[in-house]
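Note that one protein chain is taken out, while the other chains of the complex remain in position.
Up next is chain A:
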Amino acid sequence: MTRTTRTAATRTPPVRTSPVRWLRRNAVVVAGTLALCYLMLPNVVVLVFSFNQPKGRFNYTWNHFSTDAWQHPCGVADMCGSLGLSLRIAVYSTIGATLLGTLTAFALARYRFRGRGATNMLIFLPMAMPEVVMGASLGTLFLNMRIRFGFWTILIAHVMFCLSFVVVAVKARLASMDPRLEEAAQDLYATPLQTFWRITLPLAAPGIAAGALLSFALSFDDYIITSFNAGSAVTFPMFVWGSAQRGTPVQVNVIGTAMFVLAVLLVVAGQFAGGRRRSARRTV
């Protein structure tokens, strides 16, 4: 891409460019860069301050450079425990919500049954309802049912609010899928099970993956609903919030930066793989 634009630029004769004309031609790039800066700046601040050695308890002013926090990421009491809990809950609720949500989406997209319309509408409720309301009402429900707050109540709450995102993502994918593809598979001797594994699932996979990623992200950083249903358990967002009252340890910045870098690397790797597949196709 870049190569073609460069050759195209060299081929065009140099035009005397006024700043206005330059701006007009590059308006999209300028606007895009500005938006990107706006989005990235907080992350950069977090990154920079992960190398700070704060003077007092608060990590808000630059003191001097140090890699202490990176060398001892678990140096703060209870932090890595809460991180582990958050990761565990995020993984389990992603699996649970993706499984249930995919099945629900298939049922809603493929079959006509009593209550389908109501389900279709109600599935949006967790997305639309204020989190405080949902968290509080769930908390009341658990309390009335005399369920001990902790890991399981958090997990149930997370599966619930992740579910609707998975359903929406998978349903959109299924809606754009040609039902004749499954008929064609059956016509070509694939049993219903083979049809599902070979045709339906691979075609629905992007929707399922999108739903799963969304679930993980939503579950990992949820604070409000979790705080109503956690009891004595402390998830990572709860830990960060709690410690912010007393002075955030630098290690929080380290974990935040690490998560961010990991996410960016995953996306870049995905893009790279996709690009390679595309270019391989082009050369054939």
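Points worth noting:
Simple rule for what comes next: a contact is a pair of C-beta atoms (placed from the backbone, for glycine too) under 8 Å apart; a residue touches a chain by one contact, two chains touch by 3 or more; residues count from 1.
Methods note: contacts and distances are computed from a predicted model.
For the chain that does not appear here, its UniProt entry gives the protein name "ABC transporter ATP-binding protein", which is one of "TonB-linked outer membrane protein, SusC/RagA family", "ABC transporter ATP-binding protein", "Sigma-70 family RNA polymerase sigma factor" or "FecR family protein". Among the residues A:N26, A:T61, A:Q194 or A:Q271, only A:Q194 touches the chain that is left out of the figure. By the touch rule set out above, chain A reaches the unshown chain at residues 178, 180-181, 183-191, 194, 198-199, 202-203, 281, 284.
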